[in-house]
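Here the structure comes first, spelled out in structure tokens, and everything after it is commentary.
Coming up: chain A.
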Amino acid sequence: MANLINRRNFFKKTALPVTGIMMGSSISGLSGCQRSGAAMPASYDIMEEVMKYRKINSHEHVWPDVSPDALIDFSDRLGVEKLAISSIIPAGPGREANPQGFRACNDLVLKAMKKYPGRFLGQAFLNPVYGKESLEEIKRCIDQGMIGLKIYNQVKINDPLFYPVIEKLIDLKMVMLVHAHCGLGVGGYRPRYGNVQPNASIPEDFAMAAKRYPEAIFQYAHLHGGSDWEYACRVLKDYPNVYADLSGSNNEANTVNFALKHLGEDRLLFGSDGSYYQGIGTILSSDLNDAQRKKIFFDNFNNILRKSGNNVD
Partner candidate 1 sequence: MNRRKFFRNSAVSAAGMLSAGIPGLTGCLDSAPPAGPFSSSGNIMKEVMKYRKINTHEHVRPDISPGALIEVSDRLGIEKLVISSIVTEYSGKSATPQEFRDCNDLVLKAMKQYPDRFLGQAFLNPVYGKESLEEIKRCMDQGMTGLKVYNQVKINDPLFYPVIEKLIDLKMIILVHAFCGLGMGGHRPKYGNTEPNTSIPEDFAGVAKRYPEGMFQYAHLHGGGDWEYTCRILQDYPNVYADLSGSNNEADAVDFAVRYLGEDRLFFGTDGSHFQGVGTILSSRLSDAQKEKIFFCNYNDVLKRSGNHVN
Partner candidate 2 sequence: MLIDINASTGHWPFQQMQNSSCNEILARMDRYGVDLSVVSNLNGIFYKNVQAANEELHEELMSDRRFKDRFFPFAIINPQYAGWRQDLDICVNKMGVRGIRLYPVYHDYELSDPSCIDLVKIARDMGLIVGFTFRMFDPRGPRHWMDTTIQWNLGDMIPVIQEVPDATYFFLNVVGNIFVLNESERALLKKTTVLIDTSGASLGNMGNAIATYGAGKFAFGTHTPILDYLTGLLRIESLRENEGGEAARDQLRSGNARKILGI
């Protein structure tokens, strides 16, 4: 980050000319701005703050048409050491996640892992509709160094089809990142405000799976991903084996504080899911102390990795 000039220094250097311009300005409301030196804010060097924390990004993707280079570029820029990545097929017309399809996805991840050894933590994608092939795929992927699973909206996480997969992951002591949605307005999951994706897992699905498998590790995907995070946190509160990652494009101001209050500092994970700036900005701007930030940026996910011996350092 040597290429960045520190904002505070820059401000010091430009303070005089700025004052000059402002004094000569004609804004009625701003006269006297330069007189009250005490009114000037303290300096805050955001990049210094960003670089202070080690980070594992718990939710990111590679795509056939996007090179992993861009991910690494953003990660370098924002001081992210490791990225948990997967490649997925969202359910939809003309898009079926058959064994051939999910294998191709995972090959993409394996390729990225090979290209940037030490940076990517692979997550296998599968479709439990294909039970046998899914279990085989888990073996193939984990054997080549993947550290967990990512599942999308083909089947809800509490569907019995998933049980063998969950049991396998329990054996492996690995986390399952599950796409999630909580698309209600108000009024629960009523059809008119319900999910656009009927098979996407909703908070109650996580609660049921977590209750059935208290020894499994679930990751509720992208709390900032367009869900009602207040509702989601309220539901997940009582299920200590459900973690939530803070990725997503909606960096709403109070989400992290709210999640902290309901889920506690040990169950929240830093993530981006394509929203690199938001993933970090939302954590930095929350009312967390340094120790809590450290946990969310790094330690919490590393502790999960430790269970399967895949921890960093």
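We adopt the following convention: a contact is a pair of C-beta atoms (placed from the backbone, for glycine too) under 8 Å apart; a residue touches a chain by one contact, two chains touch by 3 or more; residues count from 1.
As a selection rule, all candidates are chains of the complex that A comes from, given by their letters.
All values derive from a computational prediction rather than experimental measurement.
Here chain A is shown alone, and of the candidates 1 or 2 it touches 2 within this complex. The part of chain A that touches candidate 2 in the complex is made up of residues 3-5, 7-8, 10-11, 14, 18, 21-22, 25-30, 32-33, 36, 39-44, 46-47, 50, 77-78, 181-187, 193, 225-230, 249-254, 256-257, 274-278, 280-282, 284-286.
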